[in-house]
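A single protein chain has been omitted from the complex, and every remaining protein chain is retained in its original position.
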Amino acid sequence: MKTIFELSKPGRGNKVLTPYKTTVGLDPTKEVPKADIPASFKRASAPRLPEVSENDLSRHYNALARRSFGVCDGFYPLGSCTMKYNPKVNESIAALSGFTDIHPLQPKHTVSGCETVYSLARKYLCGITGMDDMTFQPAAGAHGEFTGVLLIKAYHESRGDHARKKIIVPDSAHGTNPATAAMCGFEVCSITSTADGMVDLDALRAVVGPDTAGLMLTNPNTVGKFDKNILEITKIVHDAGGLCYYDGANLNAVMGVARPGDMGFDVCHLNLHKTFSTPHGGGGPGSGAVGCKEILKPFLPASTLGEEPSAQSIGQVKMFYGNFLVVLRAVAYLMTLGNSGVREAAQTAVLNANYMKKKMEEAGYIAAYPGICMHEFVLDLAELKKETGVSALDVAKSMLDHGIHPPTMYFPLIVHEALMFEPTETESRETLDEACAVMAEILKTAKEDPAACHAAPHHTVIGRPDETKAARHPVVRYEFGA
Amino acid sequence: MNIPSDLKYAKSHEWVRQEGDSYVIGVTDFAQNELGDIVFVNLPQEGDSVSVGDAFSDVESVKAVSDVLSPVSGVVEAVNEELLDDPAKVNSDPYGAWFIKVKDVSETEELLDAAAYEAHCAAEKE
Partner (left out) sequence: MSSYLCSTPEERQAMVESLGLKSMDDLYADVPAEVMIHGPLDLPAPKSELEISRTMESLAKHNTRFRTILRGAGAERHYIPSAVTQICRNEIFVTAYTPYQAEVSQGILQSIFEYQTMICELTGMDVSNASVYDGGTAAAEATAMCRDRKRSKVLVSETVHPDALSVIKTYSFGSNTEVIVVPSKDGVTDKEALKSLLADDSACFYVQQPNFYGQLEDCDELGEIVHAAGAKYIIGSNPATLGVLKSQREYGADIAVGEAQPLGMPLAWGGPYLGYMACTTAMMRKLPGRIVGETTDDKGERAFVLTMQAREQHIRREKASSNICSNQALCALTASVYLAEMGPVGLAEVGDQCYAKAHYLASELCKIDGIELVHPGEFFHEFVTTLPEADRVLCFLEQKGILGGLPVKEGVLWCVTEYCTKADLDEAVAVIKEAYGK
């Protein structure tokens, strides 16, 4: 397909604005006088932006949309990403001009609607997490992690406890956890998991000490299991003087059922774009709200222009107050679900995952961790690969031909041929049954005709791309001809 | 698998060739095969210090990154900038695609000869 630059023709374009210089002399009451930008500040040549008619523009972007895949297109069981249905009413609310057309630096008494949205979000989400306060500045999960771990750093420093240089992270953790700890100036201390995917308590006890700043953990963890030793884990860290960080990536399994605050966590982030159903937008914008216990409250970020940061605040992590329109959608979602719906959603997410896991096992797949799972589960395809040569990647690519978005591949790293499924609560039994039938069919193909799996996908707009070529000789922008 | 007999080897799969007082270092055929298609090589700068057992470089494949450890302690005398433009050379010609040349060498780890390294690789494959 052509890029928009290849559709461009000089002189084409749209009349969004009236060129003001053409009207200057005609009616001085209507147009401001001509003013010329000093030559020393002017650019030498115009940027080569596309010059296209609006019709061409519209068709171009519709063609791009057709070559993409959203939750609106089909089942999207991308593990760890919680691709649930995104309610339409939230989009209508986020488009209200009484929210979109509000300047972040308007006087306080002119934004009480926005402030009410934040105070409701704070109330609801503190209730769900068991935290005492919350900031909405962070724009994404990783950004929330960064904010939360900085709160831990500021806490220790405020106490003159400068020896706490290490953050403990399980080896099953998402890559953002160690990357976050490093960004916050900490040394990363990786600990092994037990055979059933839990934190190894002995390994934890062996590494905690006066240099422990804290622990970062998801619960349910990245293999989709709830760590039943959670109270013992947080106690070990607290006894050593460290704090506990809850990565909210997997909160969808336990919202309304159990609270990170009650598990012994001191600070957590939430992915409002996952758990609270605001759409993912092709990769963002999201919101990584961070909740904390009373002891960390003095260090919360605040905007220098719009608010009064406390003396101990870590400062700002983002301009202004965060992604307001994302938080707004989450509030609308929580109002819809209400006190009964939140738990019901979590339970259904867990039920759907277990239902699917059992059917997959019946079809002949091997779950990496047996027993009841939480909202997601991991298949281990190592045996299949050994037997047929068909890898997790081949299976995932085969799913594309059946209109299903593949699960997360090769994560967690501790399972080598991993496929991680997270069906979410907003899928019907029929959808789950169909997906399981597709998976059974792929397994059959893998055994009978592995070459077909290696060559998949067969029915997508492109075949497998050459990623080695892309990385060796990066072409990261359109090159204009002479 | 190609293991030239005139080179010395580290257990972490780097090869070493002594040239006068300098040591030339690269990664072995075994290593490049394990790493897959190499797409980028991060190299140190001339004048940087390297120490035995520490990473002086890393190599990227599409979905992985691996450290390259130094078998010697010393000062980087030259780096093979050709690899920046043509990382594929590590795959196609691992013993021609040297990474760095080290001078003022104060220490070397215990290096294997070709036969011992071949046995080491075979053991690791098990």
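Letters are used for the chains, namely A and B, taken in the order the chains are written, and counting of residues starts over at 1 for each.
Simple rule for what comes next: contacts are C-beta pairs under 8 Å (C-beta built on N, C-alpha and C of every residue); 3 or more make two chains touch, one makes a residue touch a chain.
Quick caveat: nothing in here was measured; it's all calculated off a predicted structure.
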Query raised in the report: For the chain left off this view, which of A:135, A:250 or A:323 is in contact with it?
Result: A:323
Report summary line: Touch rule applied to subunit B and the missing chain gives residues 39-40, 42, 60-65
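Everything below uses one rule, namely that only the chains that are shown with their structure count from here on.
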Query raised in the report: So, what's the distance in Å between the C-alpha centres of subunit B and subunit A?
Result: 38
Query raised in the report: Mind pulling up the subunit B residues that touch subunit A in the complex?
Result: 37, 39-40, 60-63, 87-88
Report task. Could you pull out which subunit A residues touch subunit B in their complex? Result -> 410, 467-468, 471-472
